[in-house]
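Yeah, one chain of the complex is gone here, protein chain that is, but the others are all in their spots.
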Amino acid sequence: MNKIYLDNNATTAVKEEVLDAMLPYFREQFGNPSSVHWAGRMVSSAIEKAREQVAELLNCSPAEVIFLSCGSEGDNYAIKGTAEALKHKGNHIITTAVEHPAVLETCEALEKDGFEVTYLGVDRDGMLDLKELEAAITPQTILISVMWANNETGNIFPISEIGAIAKKHRVRFHTDAVQAAGKIPVDVRAANVDMAVISGHKIGAPKGVGAMYLKRGTKINRFMHGGHQERNRRAGTHNVAGIVGLGVACELALRDLDSNYAYVRQLRDKLEQGILETIPEVKLNGHPDADLRLPNTLNVSFNYIEGESLLLFFDMKGIAASSGSACTSGSLEPSHVMGAMGVDIVLAHSSTRFSLGPDNTEEEIDYVLNELPPIVQRLREMSPLYNREEPTPLSCDECRMVHRA
Amino acid sequence: MNKIYLDNNATTAVKEEVLDAMLPYFREQFGNPSSVHWAGRMVSSAIEKAREQVAELLNCSPAEVIFLSCGSEGDNYAIKGTAEALKHKGNHIITTAVEHPAVLETCEALEKDGFEVTYLGVDRDGMLDLKELEAAITPQTILISVMWANNETGNIFPISEIGAIAKKHRVRFHTDAVQAAGKIPVDVRAANVDMAVISGHKIGAPKGVGAMYLKRGTKINRFMHGGHQERNRRAGTHNVAGIVGLGVACELALRDLDSNYAYVRQLRDKLEQGILETIPEVKLNGHPDADLRLPNTLNVSFNYIEGESLLLFFDMKGIAASSGSACTSGSLEPSHVMGAMGVDIVLAHSSTRFSLGPDNTEEEIDYVLNELPPIVQRLREMSPLYNREEPTPLSCDECRMVHRA
Amino acid sequence: MYTEKVMDHFSNPRNVGEIANANGVGEVGNASCGDIMKIYLKVEGDVIQDVKFKTFGCGAAIATSSMVTELAIGKTIDEALVLTNQAVAEALDGLPPAKMHCSNLAADALHEAIKDYREKHPA
Partner (left out) sequence: MYTEKVMDHFSNPRNVGEIANANGVGEVGNASCGDIMKIYLKVEGDVIQDVKFKTFGCGAAIATSSMVTELAIGKTIDEALVLTNQAVAEALDGLPPAKMHCSNLAADALHEAIKDYREKHPA
């Protein structure tokens, strides 16, 4: 069977060069980089090399890079660490309603501790109003946290503009760059970012490793307490192989950014046009201007069909994608991103994300464009919402979950 | 050159079977286990298998195992998560002065947030007084945290007895089992433990993965906020390869525990006797009864010699060990464990840990026993403390650090 | 995560569609929960002669709908009323824990359809 992986925003395969670079660090060079002896020395320089590779992708100094276990840890650390370090200055945080749960849940946890959080809304295209952002800043504001690009829609936020606003008001600025890094240029210095978070497994490094850019001089409380690793900024024995992999992945990402993503963009545009042209009642989620979305991401709602069943039917044809349906996330509500954009509840349950990568081919896109229409049609035929005359009950009061036997 | 690795308490090489099991999960089975499609399904069952393997080593139910990024994360999570979840019940935590920094620093951070922490002292052998522990419990006590075995001395604490005390007083009991797991039997159920933490890289799995046993029904606040992974108990995309590796390492550890550690114990005993018999003025650190220490650990102080220089000279002969000297840890004070045991300050700087593993051989021990005496003698000849007549200035008031140009 | 039986019923759902002259129709669920199930019945002399469904929902929702139609067909109304969501899940060799709620309402939809039939055809 064909296996067509269009879920690169969820995770990516480890690149061959990355795995090759990692392999020696499991058995031959297995030492603890904190050790004084040969086994430690062999690996500590590998970590410093990786630090340089990450720094180069982000355009910062290696000393400003902290290795972590994942993107979520970076978001937790940046936000909680800032809140604690700056609580004498104020208790107000500004973020957006469309952040990743690693940011949103962290902010919600801080609300319970007495912090006030402004969740900026977005328009129907999923975009922020920068005037609203600036107006939300108060003398109590200690942090602005806005993602560089959204994982569901691919929308790219105007990070340089936000950086300028943050600088003007002397407010610290954190950006979750997990989806942006490696797909579009991420220059933390040019954008006036104070903290930026990336995750290895979104860019061809393994799962379980991430990094944070922490601008020199930025005061932050520890998140992971313990040993003196990472110059006292992150305790825990270094994930040496993962860090080496992250470094190589960053180097490759930087080297291949332009060529890879011109190619990926063209495949994505083909998929986008193909779907919108051949299947009726499909809604594009995200900004209609494709330049304002990541070059690899397409999010559409196939009206009348719940996302998980669509994914499972795609899967029977070997096509891997993802959905904003509640049923695929373990939560009861569909995607908060669709909700924030004011997407109708059925369309939110129907939202489907195709996220491409440089390994995809034109033939794969042709195959997908061929297979999709009959699947969509078959599921629509099965749906009580399709060609329905009576109105659909939409209010949650009527939700029949309570009726279960 | 010979390469003799006697630093297995710092980290271990990944076992061959472990690496073999991990390899498919980097590229062929690279999916995100949270995904609905083929790529996700392929890996989610691998995670559940690993969960069973970990559960078996610890004698708990798989549902009680949470995968994490390292041992430090487990200690942070267990302690902070309990403190937050139970702060309505009390604000007192009992731990020991000889815990790993991941526990000690976490407790110190909580002290700043209004928690009270009792750091139980240890005797000259590094052992706790259980009466003192029980007497320290107040109606405000919400947590007892005592490590299963100490990383520096190898001392094994009476976890079952402490578990019984905790149960009697209905106080939650956390144990850092990072050094114990895989070296001695760790049965969390028999010992009445509520939370236990292990780390992969101490038992032949890679760095960057760990696990926590969380007894069913134990209320804990999240440490890593974000996605719904690990049934809402730990956010962040699963480190699939690392988790698979941890599972296999646990299975091997359980299978080989008895045979491996009878063998390791015999090598350790030989090294111990050899050093104590052939080198004068060596002090054993830890309990003199070898049954009360991990079978692989030997900690001795070579009087008059600072630990780092000893390690570097060992290293020139290919021998990898570690030291409690301040100069090897990046801190200004030598080992807090030696300090808590009342070890003289020079002897604390001289403390050296040899931690063996099943890959070591009798020939290696012979080689070490041969090489050590001349190294020790040479460094002693270089030391102004050796054969000194005048007293050594020992008070820190006189510390000449301030005199630097 | 799904059993083979779930996957079978999901990928080849039985009795999809509407019954033109159904004499009992029931619908449960809600768009905001992401699951709506509609059951059409043809009852003759207290026996369910035909049953069809339409479902908007996840794999579990479709599979349970399909399974409930198989279980109901040929049964008397009273027998069908004893069918529980739990029994449907068991007939599918179980459902993932996360799917035991809104996605497992097919028996409820059947009961609603029977209720509708009874209201229209009082004994």
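Each chain gets a letter, A, B and C, in the order it is written, and its residues are counted from 1.
To be clear about the criterion, a contact is a pair of C-beta atoms (placed from the backbone, for glycine too) under 8 Å apart; a residue touches a chain by one contact, two chains touch by 3 or more.
Since the model is a prediction, treat every value here as computed from it, not as a measurement.
Student: Consider the whole complex, including the chain that is not shown, and state which of B:H238, B:R268 or B:H349 touches that chain.
Tutor: Answer from the full complex: B:H349 touches the omitted chain.
Student: Touching the absent chain: which residues on chain B qualify?
Tutor: Touching the chain left out of view, chain B contributes residues 304-309, 312-313, 316, 325-328, 330, 332-334, 345-346, 349, 381-385, 392-396, 398-401, 403-405.
The working rule: only the chains that are shown with their structure count from here on.
Student: Averaged over CA atoms, how far is the centre of chain B from the centre of chain C? Could you give it in whole Å?
Tutor: From the centre of chain B to the centre of chain C is 55 Å.
Student: Could you work out how far the Cα centre of chain A sits from that of chain B, in whole Å?
Tutor: Averaging C-alpha atoms per chain gives centres 34 Å apart.
Student: Compute the distance, rounded to whole Å, between the mean C-alpha positions of chain A and chain C.
Tutor: Comparing mean C-alpha positions, chain C is 38 Å from chain A.
Student: For chain A, which residues are shared contacts with two or more other chains?
Tutor: In chain A, residues 308, 312, 328, 330 touch at least two other chains, as defined above.
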